[in-house]
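A short write-up of the structure that comes next.
Only a single protein chain was left out; the remaining protein chains are all shown in position.
Here the chain labels run A and B in written order, and each chain numbers its own residues starting at 1.
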Amino acid sequence: MNDKLKNTRDEIVRISGVNPKKCMKCGKCTATCPAFDEMEYHPHQFVAMVENGDIQPLLESESLYRCLSCFACVDRCPRGVEPAKLVEAVRLTVIRKKGGNRLKTDDIPALLDENIPQQALVSALRKYAK
Amino acid sequence: MKVSYFPGCTLKNKAKQLDIYARKCAEVLGITLEEIEAWQCCGGVFTTSRDEVATKLSSVRALQAAKEKEQVLVSVCSACHNVIKQTNHAMQNDTEFADRVNRYNDVEYDGSTKVYHYLEMLRDLVGMDKIKEKVVNPLNGEKIAAYYGCLLLRPNSVMQMDDPENPTIIEDIIKALGGVPVIYPYRNECCGGYVTMDDPEFSRKKSENVVVSAKNGGASRIITACPLCKYNLDKQAPDIPVVYLTELLAEALGVKEDGDER
Partner (left out) sequence: MQRIGVFVCWCGSNIAGTVDVQAVSEALKNEPGVVFSANYQYMCSQAGQNMIIEAVKEHNLTGIVVCSCSPRMHEATFRKTAAAAGLNPYMVEIANIREQCSWVHKDMLTGTEKAIILGKAAVAKVNLNTPLVAGETPVTKRALVIGGGIAGIQTALDIAEAGFPVDIVETKPTIGGKMAQLDKTFPTLDCAACILTPKMVDVAQNENIRIFSYSEVTEVKGFVGNFDVTVKKKARYVNEDICTGCGACVEKCPMKKVPNEFNLNMDNRSAIYIPFAQAVPKVATIDPNHCNMLKNGRCGVCSKVCAAGAIDYKQKDEYIQEKYGAIVVATGFNPISMDKFDEYAYNQSKDVITSLEFERLTNAAGPTAGKLLRPSDLKHPHTIVFVQCVGSRCAACAEKGKEYCSKICCMYTAKHAMLTRDKYPDTEVYVFYIDVRTPGKSFDEFYRRAVEEYGVHYIKGMVGKVFPEGDKLKVQASDLLNNKQLHIDADLVVLAAAIEPDKSARPLATMLTASMDTNDFFTEAHPKLRPVESPTAGVFLSGTCQGPKDIPETVSQASAAAAKVISLLVKDKLKGNPCVASSDELMCNGCSSCERVCPYGAITYEDKEFRMPDRTVAIRRVAKVNPAVCQGCGCCTVVCPSGAMDLRGFANRQIIAEVDAICK
């Protein structure tokens, strides 16, 4: 792992507050994940890949935007690892970069329909933009 | 009894029924919801990263406002409640975070405000017996599916509302109103949430699971406290009404009138 990757890894661990070493590789997070089918990397892989410093594929993956933040993996993990917080930290690493916004304000009007609640907009902006 | 009330953006727009009936029903049950002055949007989701401060300041200001009035802080929107409760928990338990927040705000907030969801207010401050007593139009055994979603229950270590895997709080209220709760396994699974803005098809599948599961359980209506859940479920539920729990409450307490929400 080069220094740059190591720094990214350490930063992700720090801002998420997650200690990936606590993982015992049981796979309950992935078992419980409602976004499994839509994800290229699954919750247990996020934990293992961050621990191993294998970050680049995660930064480039669509999986970052499929996590529903439903916290099922957080609640059901027997070791208190909190994978969703790790996914969020990786996503922020991407979004906080210049030009890293997933959702651009200009795109929003096209996404609206008559019934869409304000909550959907603000939540999406929180998740997909800085 | 008076409590501080954080309605949230959506309740002022697309989810007026959630807000209006929350107030009306609370009055019937002896509680006045006092809207916090100049509240700001909670942001919809709680960012779990510990270094994210700015997005949590509005919650802290609301919590501080309630503290100054020596009141508990109630919200009825699941998302607002989740964000405010998680922020309050971080203020109590993450001193580094709390210090940074307090450097931004003009007043130091210590995490001491008690945060209630409207449901918890009904259970813990009103009581099921009082609700039963005030019912004028009982639901007459109507089968109702309570939809919790994620935000009310998880993360359980912070939310502490109920057993996150087998909750009873909404079911108890349905029973108090004379209805029959439908226990179905998707009641605490995600509806697809905000991903509807990024990948509507994925979100649709998640909502469909919930609606089908509730229908299989024989429900004639689904109730929720979350505008985004309602939006997602509505799209999958042409033949089963999804209503806010405050609407159902208002119906049973006899304070629902047509045109209220306009």
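To be clear about the criterion, contacts are C-beta pairs under 8 Å (C-beta built on N, C-alpha and C of every residue); 3 or more make two chains touch, one makes a residue touch a chain.
Source: prediction; values computed, not measured.
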item: Candidates A:T8, A:T30 or A:T93 - the one touching the absent chain; value: A:T30
item: Residue touching the undisplayed chain, where the options are A:I12, A:V50, A:L64 or A:C77; value: A:C77
item: Absent chain, residues of chain B that touch it; value: 157, 163, 165-166, 183, 185-186, 189, 213, 216
item: Residue ranges of chain A at the interface with the undisplayed chain; value: 22, 24-33, 36-37, 42, 44-45, 72, 76-80
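Operating definition for what follows: only the chains that are shown with their structure count from here on.
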item: Distance from chain B to chain A - Cα centre to Cα centre, in angstrom; value: 25
item: List of chain A residues in touch with chain B within their complex; value: 14-17, 34-35, 38, 65-66, 68-72, 74-75, 82, 84-85, 88-89, 92, 102-103, 111, 115-128
item: Residues of chain B that touch chain A when the two form their complex; value: 8-10, 13-15, 41, 43-45, 47-52, 55, 77, 79, 150, 153-157, 164, 189-190, 192-199, 202, 206, 226-228, 230-231, 234
